[in-house]
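Reviewing the structure listed below.
Missing here is one protein chain; the remaining ones are kept as they sit in the complex.
By letter and in written order, the chains are A and B; residue numbering begins at 1 in each of them.
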Amino acid sequence: MADLSKNDEAVAAALDVPVQRGEPILQVRNLQKHFPLTQGILFKKQVGAVKAVDGVSFDLYQGETLGIVGESGCGKSTVAKLLMNLERATAGEVFYKGQDITKLSGRALKAVRRNIQMVFQDPYTSLNPRMTVGDIIGETFDIHPEVAPKGDRRRKVQELLDVVGLNPEYINRYPHQFSGGQRQRIGIARGLALNPEIIICDEPVSALDVSVQAQVINLMEKLQDEFNLSYIFIAHDLSIVRHISDRVGVMYLGKLAEIGTDEEIYEHPTHPYTQALLSAVPVPDPTARANRDRIILTGDVPSPANPPSGCRFRTRCWKAQDKCSTEQPVLAIPERFRGQDTLAAHESACHFAEERDVVHAG
Amino acid sequence: MSTIDKTATVPAPRENSDHNGPLLEVKDLHVEFHTRDGVAKAVNGVNYSVDAGETLAVLGESGSGKSVTAQAIMGILDMPPGKIPQGEILFRGEDMLKMSDEERRKIRGRKIAMIFQDALSSLNPVLSVGYQLGEMFRVHHGMSKKDAKVKAIELMDKVKIPAAKARVSDYPHQFSGGMRQRIMIAMALALEPDLIIADEPTTALDVTVQAQVMDLLAELQREYNMGLILITHDLGVVADVADKIAVMYAGRIVEQAPVHELYARPAHPYTRGLLDSIPRLDQKGQELYAIKGLPPNLLKVPSGCAFNPRCPKATDLCRTEIPALVPVTEQDGADLPGRKSACHFWKETIHG
């Protein structure tokens, strides 16, 4: 897939992008992040690498939410850091409006940051405990003074607090005076301050109580409509991802296993890992559970420092054959579904992709 | 108490000398924490019971008092700042709060064991897994080192750790999260307790591993005919394994019901709100229902029903009078066994 980046037409053709979506706002091509494993104290030598992200490609369109799901260690949070340029990519490109942002630094990077912002997972560690809420949100304007004139900043911060549903009078309080849900609202306000086009959300509700999760999810959806935001929504909770996403990508060991619209992934999954993942989700309905298809995987996720050859899922897959250990499956529409008018015809990185509805199976 | 040698055969039903009531019964338990900012009332009169072979799920969000109750039962509450001003914890009819430290120690581990959320910090990092498992047998049964190791391997097999023999000398950090949780379960099982308290046992695990661990726990519980108290915030996990559910809010049980009934017809607005606020996997929903407002401040629990500031149905009655946990009946007055609700308007909630 590496050569796709060179040719936009090829990209469009290969990905079978529906015309109505228009231009992608963010294009990720073969993104990689390898963390070197070193030995030695003063003179370090590399003895291997943890392939946290190993060749991930996807597009994000204006105004949509792309969900990325996967288990811990699959590299989904590293993808978020790479998109934010908080980590330098080992290889690959991220095009924001045609410009590769992985190579940017200094002033140019700062300009891009105005348009791509992030909401963090843990509302308890993502706010500086020694700064007031006003300073935390207002800091964005200190860093980007062109966004708001100095005299105007306090009012802008109060406006933002109001937008995320917090009392603007709380501006002088400190983070520890708020509950988890309120803190996450502060984090969202900070992400919104620069009026970005894209917000990358790394597990934004997983640290919150169930009753508060819904509030924050609803807020994020409201803000998306209001400000025409595009979200990349990274989470391990498949139900929440389905609720908020237009399209969903499933990651396993640093690679995308399957990507498609929420209906394609949840109702017509073709990758065995997606099927196993969906079938494992505990459903809060004891009657529905009885008629669900349960696939219980054996074993654990292998180490990303030493991933299996060929298909990475083969060590836990019930369909694995010799081909799976020798040949790496490509993320593309499986041959058997190609050209067909079925929802199973979406990109899936499996040699033996077949449809199996595990969520409704009777 | 049964000895370990029985493990090979199907364990006999626990002979229980003279007590016919439930295995564990918590009666009107109160726990408070004295802090700089005041007294935090974490548990305000909790009643529940578990029988042998039964799974009680205690469901609640942070601050509901679900874990504090469990810690009080285990006798591992930090006191101070914790304090139990009132209540009884009856194990086989005997009040554990009135026992001496020595008597309680005998029950802890042998009769009641606990599994924690974070297996890594609950295991000693410098001792091998086999040594830690064997310790139970050496200390409580005076076994030799060699025999204890054999027992440890047996236990590891029991919780389905692959290649138990080869891995018995490994250290906790060499195991994955799911395997560590299995080791914790093995440790809890070692002395064949009558009751296991599992505090968010799968919260730290991935979904695919969660399913494995929950299945194992349920299987072992059936096999040993143990009582199980499962503490969780996850409505999904509960639905799969529990027999009955107690929903806690602000240190009180607000609803109690057999598992199917709770999901089908909640009798408390809080339970209903929780069920409505989780998105569904099998269908794309519209806007989520959200319980408004904030979780309660334990330093200032609202007067009347603690849920009243967040409740869509609250009236003046709710703001002044604490609703008692009363039995719930069908519209025609027919009994609904095991169902209780602490809402002034439970009739409207369940039948409305």
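One rule holds in what follows: a residue touches a chain if its C-beta (ideal position, glycine included) is under 8 Å from a C-beta of that chain, and two chains touch if they have at least 3 such contacts.
Simple rule for what comes next: contacts and distances are computed from a predicted model.
Hidden from the displayed complex is a chain whose UniProt protein name, among "Cytochrome bc1 complex cytochrome b subunit", "GntR family transcriptional regulator", "Peptide ABC transporter permease" or "ATP synthase epsilon chain", is "Peptide ABC transporter permease".
Interface note: of A:39, A:72, A:99 or A:177, the residue touching the hidden chain in the full complex is A:177. Of the listed residues B:122, B:176, B:225 or B:329, the one in contact with the hidden chain in the full complex is B:122. Checked against the full complex, the one of A:27, A:78 or A:121 touching the unshown chain is A:121.
Screening B:37, B:102 or B:316 against the full complex identifies B:37 as the residue touching the chain left out.
Considering the complete assembly, chain A touches the hidden chain via residues 41-42, 81, 84, 86, 109-110, 113-114, 117-118, 120-122, 125-132, 136, 139-140, 142-144, 172-174, 176-179, 187, 190, 194.
By our rule, only the chains that are shown with their structure count from here on.
Averaged C-alpha coordinates put the centre of chain A at 33 Å from the centre of chain B.
The part of chain B that touches chain A in the complex is made up of residues 61-62, 162, 176-179, 206-212, 214-215, 233-240, 259-260, 263-264, 273-275, 277-282, 284-285, 287-292, 294-295, 310. Those residues of chain A whose C-beta lies close enough to touch chain B in the complex are 71-72, 179-182, 209-215, 217-218, 221, 236, 238-240, 242-244, 262-263, 266, 276-278, 280-289, 294, 296-301, 359-360.
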